[in-house]
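Read the structure below first, then the notes.
Missing here is one protein chain; the remaining ones are kept as they sit in the complex.
What follows is chain A.
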Amino acid sequence: MIKLEERKASIKPIKSKLKISILDDQEISQINQNTRTVLEEIGVVFPSDKALKIFAEVGANVDFEKQTVKIAADLLDKYLATSPRNYTMAGARPDLDVHVGDGKGTYFYCSGESPRVVDFSTGERRLSVKEDIANHARIADYLPIISLMWPSASASDKGETSPLHGLEACFTNSEKHVESESVMDEVSARYAVEMAIAVSGSEEKLRERPVLSQLLCCIQPLAQDRGGIEAAMIFAEYGIPVGFMSMPTLGLTAPPYPAGALTIAMAETLSGIMLTQIINPGVGNYISVNPGIVDPRTGAYFMGSAVAQMTNVSGVQMAHSNGIPILACHSFGGSQYELGNWQAGYENLYSHLLGVMAGADMSFGPSGMYEAVSLLDHPRILFDREMLRVIDEITDGVDVNPKTLAFDMIKEMGHKGGYISHRETGKFYRTTWPKESILYDDGKPEGRKWRDPKDVAREAITWILENHKPEPMSESVKQELRQIVDRADKDDSIKREISGHK
């Protein structure tokens, strides 16, 4: 069983001694070159007049009618140069700040925006509501392996302002950094900024230590979302970090080859980064490449597959070669398959492991997701956490030193064996045997039988939900957040914005 005790939130990255690189220098430079040629000759669609004007002002080749921006390589590189390799995504307290690119390892996200959940009490699958987000935020707050969070589900009980209710549920139930994946219009973005200012205390403090960030998906192939990009422009203006994610579906919305799909992904994400750097040089950015494939027999969408995984991990080198941090682990820390399914287990393990070994700055970690991020099941988060516990151990590598070479021990024991009785062995097991695990539970004292990890996980989640009380946010800030969201609920312009400008 994992140690269940009352404690304050903390965060813990994983640093890997083991390193993998998928692409060699020449391959990286070929993809970078191809990306720049695509940006120069084909361009990216930005369906926002505001964005197009900004690009035109700095000398990009803008076709206002086709809403397309073509970018020369030197212009792109000029703006990428101001995008920082290191910056802070802040929590409520400095010891919860994620210092992106600080070399301390990979920081993990709890991903989200699941449209459906498995009801924790009844086991029934249903649409997610705001309370599910609040509950999952408390679980994420409790687990040190999670450093940053998205609202884990969507508040279907709140309609168009669901993204803002999601932020409220996270801010009031956790002290960790919160990122929005669903604020997709300018008006909602302004409310979200107001919320972040309320949490930070002032606009100045927000700029110094942004407690909020945004993840924006580009639209494959080679386009941006109008509302999303206009929201990103607001966030960038306030110094709020903006991550750009590309989700090329190999052979559907991108070429079937990883190198071509990476080209599409880099062109989309780098063009978005350039825009935010024009608006606010130095604002934090990151890239995420989340490829998928389609089951060619049924059309079902798959996040787990060797080819998509390789493409995802190659993204780490591509981002770093452009001086930009990366959020890795495709499949958002979830899997296509259900909990308890063998394939879900192995897919999750390799996608988590490869991101860490490739040296990703951030990665999707324990999230509680399955069915391709469309179903949230709270206990599942502990299975994801379990994999990262193992990965933490594996990526420490093997220590080779006089003590571990153990010549003296070997000499002492000679040919008789029986190392189990050696004092050093006792110490070794004490530090190595996983105490913080749901897998090796020794059961109740009377039983000492293996227990199904699902039962152990359920018990742990029940305990966390009943007992973990995140450090309380001041009542006045809570009230302020409530009032902001309340105002947003009554603001009809959000509905108009979401529906587009038609």
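In this section, contacts are C-beta pairs under 8 Å (C-beta built on N, C-alpha and C of every residue); 3 or more make two chains touch, one makes a residue touch a chain; residues count from 1.
Operating definition for what follows: contacts and distances are computed from a predicted model.
Enquirer: From the list "Carbohydrate ABC transporter permease", "Manganese/zinc/iron transport system ATP-binding protein", "2-oxoglutarate ferredoxin oxidoreductase subunit beta" or "Corrinoid protein", give the UniProt name belonging to the chain omitted from this structure.
Expert: "Corrinoid protein"
Enquirer: Looking at A:Thr298, A:Asn401 or A:Ser476, which makes contact with the chain not pictured?
Expert: Considering the complete complex, A:Thr298 is the one touching the chain left out.
Enquirer: Which of these, A:Pro163, A:Gly272 or A:Gly359, touches the one chain of the complex that we don't see?
Expert: Reading the full complex, the residue touching the unseen chain is A:Pro163.
Enquirer: Under the stated touch rule, tell me which residues of chain A contact the chain that is not displayed.
Expert: That gives, for chain A, the contact residues 115-116, 126-127, 154-156, 159-160, 162-163, 182, 184, 219, 225, 227, 249, 251-253, 294-301, 374, 498-500, 502.
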